[in-house]
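Sending over a structure as structure tokens; questions will come in a sec.
In this view, the complex is presented without one of its protein chains, the others remaining in place.
Our next item is chain A:
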Amino acid sequence: MLRGFKRLFALLTTSVLAHSALAEEQGAERWGVNMTQGVTEVAHTTYNLHMLIFWICVAIGVVVFGVMFYSMWRHRKSKGYQAAQFHESTAVELAWTIVPTIILILMAIPATKTLYDIYDTEEADLDIMITGYQWKWKYNYLGSDVSFFSNLSTPRTQIDNQQPKGENYLLEVDEPLVVPVNKKIRFLITANDVIHAWWVPDLAVKKDAIPGFINESWTRIDEPGIYRGQCAELCGKDHGFMPIVVKAVPEAEYTAWLDERAAAAVKMRELTEKTFTFDELLAQGEKVYNRACAACHQPNGQGVPPTFPAIAGSKIATGPLDGHMSMVIRGSQKNPAMQAFGEQLSEVDLAAVITYQRNAFGNDMGDTVQPIDILNFKNKQ
């Protein structure tokens, strides 16, 4: 704690200067003060609605505060102003009940219209299932073989201030959601564990992802580009570290990408048959560990007990193989924080990460797990 305060003091004294230098090089995106106008019709309408209500509020504010400041300036005792004694007027009370009601009705009309637009999820060209997990998103292109997880790709070293922060700090992922422009895309949004919310400001789409519910939303993106967003509902420790990146591309490019991903999925299934060497598994396992496990169990395998136990020296990672596979594939029966990774990771990645956990952080089991072992384990159940 004391160290914290010392660091805070150092920050307060030095970083105001450092910051203005940083501001110079990063240019116009900083100091943003308003909602994005977005890249969809709904986003434009929402922006216009927001500005309309804002200006109405400003106008009311000018009148109310104008009268108030005028009387604070003029009607002071120090200026010898004598107080009037009026204190009632039914006509005035009625007027300032009725006039605001009329203003509100005028506001409600465009708001209602926009809401009907947003709720019209019919006749979509393309359906994408979005599932929130602690703390990543899964995208499933319905009607195709393609589905994948999208994780934060900002390195831990940038978050811990050991490296300078990149341009898209905390708003970058390993695999973005790729979608075609000018197509009506319907999102089916749900969650696997706790409530999340999928939000991309440029699309004006924000919908809660709730376990046991499938919410609907839609978008039609006007121009190709990369649009970034974040989880908007507190979902636990790494709520601030599960961004969303949408890459909108022309339709031809999208189709080519989808075909390529479908082919890759087939190839991945074939790899399940292959036998890997210990070193290959260890190398791949480390990558998978850092992507899928390190957020909770920590990069050094020490975990954050009691919710996130250590891997180093753990009974499971240094115990019988079946128990270890069961924990990773099916998740913990006792601790909901330990998810079932069986469907989240490929057989190859599961084999690699289990091998890695048994042979890293001082664990020294010396055994390997092959993808086919994983498949057999899954089929046994």
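Keep this in mind: a contact is a pair of C-beta atoms (placed from the backbone, for glycine too) under 8 Å apart; a residue touches a chain by one contact, two chains touch by 3 or more; residues count from 1.
As a convention for this text, contacts and distances are computed from a predicted model.
*Asks:* When you check the chain that is not on display against UniProt, which of "Ferredoxin", "Electron transfer flavoprotein subunit beta", "Teichoic acid ABC transporter ATP-binding protein" or "Cytochrome c oxidase subunit 1" does it turn out to be?
*Replies:* So the chain that does not appear here would be "Cytochrome c oxidase subunit 1", according to UniProt.
*Asks:* Which candidate, A:83, A:252 or A:266, sits in contact with the chain we can't see?
*Replies:* Missing-chain contact among the listed residues: A:83.
*Asks:* Just name the one of A:64, A:142 or A:256 that touches the chain not displayed here.
*Replies:* Residue touching the absent chain, from the options given: A:64.
*Asks:* Please identify which residue in A:100, A:225, A:323 or A:362 touches the non-displayed chain.
*Replies:* Looking across A:100, A:225, A:323 or A:362, the contact with the absent chain belongs to A:100.
*Asks:* Of the residues A:215, A:302, A:346 or A:363, I need the one that contacts the missing chain.
*Replies:* A:215
*Asks:* For review purposes, identify every residue of chain A that touches the missing chain, sorted by number.
*Replies:* Residues 4, 7-8, 11-12, 15-16, 19, 22-23, 26, 29-36, 45-46, 49-50, 53-54, 57, 60-61, 64-65, 67-68, 71-72, 75-78, 81-89, 92-93, 96-97, 100-101, 104, 107-108, 111-112, 114-116, 118-119, 134, 158-161, 165, 167-171, 193-195, 197, 199, 201, 204-208, 210-213, 215-216, 229-241, 304, 306-307, 336-337 of chain A touch the chain absent from view.
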